[in-house]
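Missing here: one protein chain of the complex. Every other protein chain is in place.
Chain naming follows the written order as A and B, and within any one chain the residues start at number 1.
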Amino acid sequence: MSEVKRKKSISRRAFVAAAGGAALASGMAGFPSIVRAQRGPVRVGILHPVTGPLAFSGNQARAGAMMAIETINEIGGIRSMGGAKLEPVLGDAQSKPDVGAAEVERMNEAGVSAIVGPFASGIALATTQAAAKHNIAHIVDVGVVDQVVTRGLANTFRFGPGLSKIVDTAIENLVAINDGAGKPARTVMIVHEESAFGTGMSKVLNEKLPGRGFQIIETISHANPTRDFNNIVLKIRAQRPDIVIPSNYYDEFVLFSRTMAQQKVRPKAIYAILGGAASSQRFVKEFPDAAQYIMDCNHWYDPRNPVAQELRKKVEAKGLYFTYELFLNHECVRLLAEALERAGTGDRAAVIQALASSGFANHFMPYGPTRFVNGQNQGAAPVNTQVQNREIQLIFPKEFASAKPVFPMPAA
Amino acid sequence: MVELQILLPAILNGLTTGAVYALIALGLTLIYGVLHIINFAHGSLLMLAMYAVFFLHAGLGIDPYLALPVVVPGFFALGYLLQRGVIARASHGRDENILLVTLGVSIVIENLARYFWRSDTRTIETPYSFETVDLGVAFIAVPKVVAFAGALLVTLALWWVMSRTDLGRAIRALAKERQGARLVGIDVDHIFAMSFGIGTACVAAAACLLLPSFYVSPGVGHTFVLIAFTVVVLGGMGSFAGALIGGLIIGVTESLCGLYLGESLGQIGIFLIFIAILLFRPTGLLGHRA
Partner (left out) sequence: MRRQLLAIVAFLAAMALVPHLVDSEFWRNWVMMALFYALLGQAWNILGGYGGQFSFGHAAFFGTGAYCSAILHVHYGVNPWIALPAAGMAAGLVGAFIGFLSFRYGLRGSYFALVTLAFAEVLRILANTVPITGKGVGLLIPLEPGAANMQFADRTGYFYLILAFVGLALLLTLWLEHSRFGARLVAVRENEDAARALGVDVFRTKLAAITLSGALAGLGGSYYAQLFLYLDPGIAYGPAISVEALLVPIVGGMGTLFGPLLGSFALHGVSELAKLAFGEAPGLDLALYGVLLVLMVMFMPNGLFGMGRTTLARLLGGRRDA
């Protein structure tokens, strides 16, 4: 990854020196702002929290975006612009919204045509707003909180699904899986982390699940970090829910599912929503027994797509894991490249217009063609996966499935 | 109301988790008691030690418990050098500067870890990771039982060093009266560094005992450092028995508050105890006023 960066991105040193110099030269003397170069590469801001608490996700996301840029440049860049190459301008939001917004300013000075990032919803709210000021297209890679795209910012596009869509799909699929097995499950316990996505998810679940024939026994919110999950698992054991729905970050998910295994608690299903395990090969590899049969409703790629399969091989050859942060960012960059191809220019307004009319269909997500309404990709949806014998299988919806759901979980 | 079948295991779990807190707090209380500094680098040193244990396991296949004789002396040396070479030299003996220096050191360690080892969360699987001891009322994971025993042993060892050796007597003298200790010919800088080294060695022992039941990532120190401070204050700064008892109390408090108030709000119990102790008995349960 670092090799790619060194070769393809402009060095930050050169850029800041240039920006600073420009500020002094043009700014102090009262010249108009720097005129962006009309020829040459198209600059793209790649903005993620690569340090701080969200660093793992941020680095995965950056890797995905960089690999897409590398591939696009290898196969000839943006053809309608005479083969112009994409040139990443890297930014680190340090897991803080104010730093993210400052990085947008930096990218603006660097003359980026668009920004891809910044993984977390809290940061996305700040960066989309900052980018809107400069009319820079901002493709939100993950940032699932609904408000990221409902504030009427014309520059903001979210390729992946928002929280409401994810939870709605999760409920539909849960009902379908349960019906398909002859309705063995009726009671549910929810274990969620206390920040935006876990709390938001549990709220929607509590509103909607009772109407779909499920009884919620208890909803447990826990802190990040939670150091010990024994209490939560003890409560689960005492109340014997048919289904446990966890929604938390990777670290807590590891401790939680490990404690479930240690305490020998086996509900009929562990059905995660935006959970750690079933969407992380690392977890499956390190704890195959604890991960077995865990289901997850999350971002996932179309497993039958050859581009995705090849990318996965490439990612794993680099010693990285093929996680949703990585492939979503990969596809966000391709979405942008396709828009640039149609726009034929790196001009910001034209890029926004091209994205707004995007019909990008050549991606490897299980979405269908891209269509943005108020900045949200209408086709975007999560899917259900299940860990089956050390492999993460897509089990729902049927048209993309690589395996059948195993439900209820067989006795150990 | 929560029934007995949950209450008893919750208390047991609180005790084992509390033992881990005590382990981490032991080193902190020594450093605090002797040097009177709030060591912001404690969490990142724990993280560093956990990585050491992780790589010994991943690279050489050394069991985390067998790594103790390697990691503990190694971190003793690291702590000694850190105090003597960096903290003492950079801080000019001023409290606010010590604070900044330990903060700076922790920023350096944490971010170097991010750079060299990436931000991935890493876990190890040992043959006993999923083993449990059936106590009739509850299953307790084997690594937690070991950590509990380890906390007792480390406390005992520290107590022995402090009360039975010349080094311990020098450290205690220094903790009580700096000028006096200097007058009777104690090499203050050396003893300070020794204390910091022993404190760091304790955190290394904690890392060996913690990793089989936890995970390591560059930010893992933050998970424990605040709790460790709470334990130190509760037990009394500088008191080992206090740290042990404090750790156990905090563990059980956390567990019970989580049970009754919910895991999210339950965290508040720890801090309310912390504030109450600070206000009403700032010397802690077993501490002496400095």
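The criterion applied here is as follows: a residue touches a chain if its C-beta (ideal position, glycine included) is under 8 Å from a C-beta of that chain, and two chains touch if they have at least 3 such contacts.
Keep in mind the model is a prediction, meaning the values are calculated, not measured.
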Missing chain: touched chains present in the view: A, B
Full-complex contact with the absent chain, from B:Val105, B:Leu158 or B:Val252: B:Val105
Of A:Pro118, A:Gly200 or A:Pro405, the residue in touch with the unshown chain: A:Gly200
Which residue of A:Ala65, A:Leu90 or A:Val315 touches the chain not shown here: A:Leu90
Contact footprint on chain A, counting only the chain that is left out: 2, 5, 9, 11-13, 16-17, 19-20, 22-23, 26-28, 30-33, 50-51, 55, 58-59, 62, 90, 92, 94, 96-98, 101-102, 105-106, 108-109, 122, 125-126, 129, 133-134, 145, 147, 151-153, 193-196, 198-200, 203, 221, 223
Contacts of chain B with the absent chain, listed as residue ranges: 32, 36-38, 86, 89-92, 94-97, 99-101, 103-108, 110-115, 119, 218, 226, 229-230, 233, 262, 264-265, 267-268, 271-272, 274-275, 278-280, 282
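One rule holds in what follows: only the chains that are shown with their structure count from here on.
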Inter-centroid spacing, chain B versus chain A (mean Cα positions, whole Å): 36
Sites on chain B touched by chain A in the complex: 3, 5-6, 9-10, 13, 17, 20, 111, 114, 118-121, 123, 125, 129-130, 132, 138-139, 141, 214-215, 217-219, 222-224, 227, 254-255, 258-259, 262-264, 267
Residues of chain A touching chain B in the complex: 50-53, 55-56, 58-59, 194, 220-223, 225-228, 230-232, 234-235, 238, 250-251, 254-255, 258-259, 261-264, 282, 286-287, 289-290
